[in-house]
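Structure incoming, see below.
Let's look at chain A:
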Amino acid sequence: ACGSDDNESSDGSSGGGDDAASNDFTVSMVTDTGGVDDKSFNQSAWEGLQAFGEEYDLEEGTNGYNYFQSNNDADYVTNFNTAARSEFDLVFGIGFLLTEAIGQVAAQQTDTNFAIVDDVAEGDNVASITFKEHEGSFLVGVVAGLTTESNKIGFIGGVESDLINKFAAGFQAGVEAVNPDAQIDIQFSGDFNNASRGQQMAAAMYGSGTDVIYHAAGGTGNGVFTEAKNLKQQDPDRQVWVIGVDRDQAEEGALTANGEEYNVTLTSMVKRVDIAVQDISKRAMDGDFPGGEVIEYGIEEGGISIAETQDNLTQEILDEVENYKQQILDGEIEVPSTR
Partner candidate 1 sequence: MDYVIEMLNIRKEFPGIVANDNITLQLKKGEIHALLGENGAGKSTLMNVLFGLYQPEKGEIRVKGEKVNITSPNIANDLGIGMVHQHFMLVDTFTVTENIVLGMEPKKGFTIDMKKAERDVKEISDRYGLRVDPKAKIADISVGMQQRAEILKTLYRGAEILIFDEPTAVLTPQEIKELIQIFRTLIAEGKSIILITHKLKEIIEVCDRVTVIRKGVGIDTLDVEGATPNQLASLMVGREVLFRTEKTEAEPKDVVLQISKLNVNDARGVRAVRDLDLTIRAGEILGIAGVDGNGQTELIEAITGLTKISSGSIKLSGKELSSYKTRKITEAGVGHIPQDRHKHGLVLDFPIGDNMVLQTYYQRPYSKLSMLNNKEINKQAKKLINEFDVRTPSEYTQARALSGGNQQKAIIGREIDRDPDLLIAAQPTRGLDVGAIEFIHQRLIDQRDKGKAVLLLSFELDEILNVSDRIAVIYEGNIIAVVNPKETTEQELGLLMAGSKKKEEGDIKHV
Partner candidate 2 sequence: MDILTAIEILVKSMLFASAPLIFTALGGVISERSGVVNIGLEGLMVIGAFSAVVFNITFASAFGAATPWVALLIAMGIGGLFSLIHAVASITFRADHVVSGVAINFLALGLGVYLVKAWYGAGQTAKIPEPLYYQRIPLLYDIPVIGPILFNNYVTSYLAIFVAVLVWFLLFKTPFGLRLRSVGEHPLAADTMGINVYKMRYIAVVLSGVMGGLGGGVYAQTITQDFSASTITGQGFIALAAVIFGKWHPLGAMGAALFFGLAQSLAIIGSSFPFLADVPNWILLSAPYILTILALAGFIGRADAPKAVGTPYIKGKR
């Protein structure tokens, strides 16, 4: 119905790829309810779009790149539609919660290209971007397995889902690869923004001897950092670690005790949504949009890694991580993605 007479813009017509043509290219994203500054993948995706816009000299706004914030699950469809109707050439949906909505809108707005992050959606004009979180989780599992002294390791997930289970599965495999004696306690908070419960869960784990906790629980994970920092602050010699998720969460773990600076963030499993977003945007701009395809970003593609901040990791551990990374790249290790 709408916009039927200007279907020139998409459909690979901007395929030229020289700078003049690329300035016409427009791209936007729809966040999930976490919002564009969730310090997690929405934020990362937006950083990717911003970097992309800067690189190709696009302006923020309707004629360049932009984001649509969803306040509610019911807003996804509206936002996708608005984006398509605002004639963005490519629209990203960030998070598996948007899968259904993107599929539905893509079927109607066939002139627009869509890309879903973290899940697979149907449609010729939809690219699916997934990450091999299990691979990165495997690596931080290696770190955890080598770091633990008590041989008790914890995992705190938010609401149980396929995605979160991928984290747990990879993590478990990583720990087991280097430290078969270690026990892993896998728990779910049932909620992504209950910091209080996160802190209570962490208190229970640390209190019973766990010394490393990997969280994949969004705002609930705030409480995990809080508990770890408290324990460290009180007893700087104590071994308490948190492994961050999605971004480098070193900032979250910083504290001072007795005038000295410490950081309880051991490392983080970094998911480079920004890289994937830039990558797909570039391909779309170049007329090479991978519609209908599933593109997996793993270690190999540079979409998954451990955090750059490595102050708390010994060279030995870094070497081991490098070693396993190589084995994964070589296909010697197949990291499980389900529990």
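Criterion applied: all candidates are chains of the complex that A comes from, given by their letters.
Here, a contact is a pair of C-beta atoms (placed from the backbone, for glycine too) under 8 Å apart; a residue touches a chain by one contact, two chains touch by 3 or more; residues count from 1.
This one's a predicted model, so the numbers in the text were calculated from it and none came from an experiment.
A.B. asks: Mark the candidate that touches any copy of chain A in this complex, from 1 or 2.
C.D. replies: In this complex, the candidate that touches chain A is number 2.
A.B. asks: Tell me, which parts of chain A touch candidate 2 in their complex?
C.D. replies: Against candidate 2, chain A makes touches at 35-39, 160, 185, 187-197, 199-201, 203-204, 207-209, 219, 222-223, 225-226, 229-231, 233-234, 251-252, 254.
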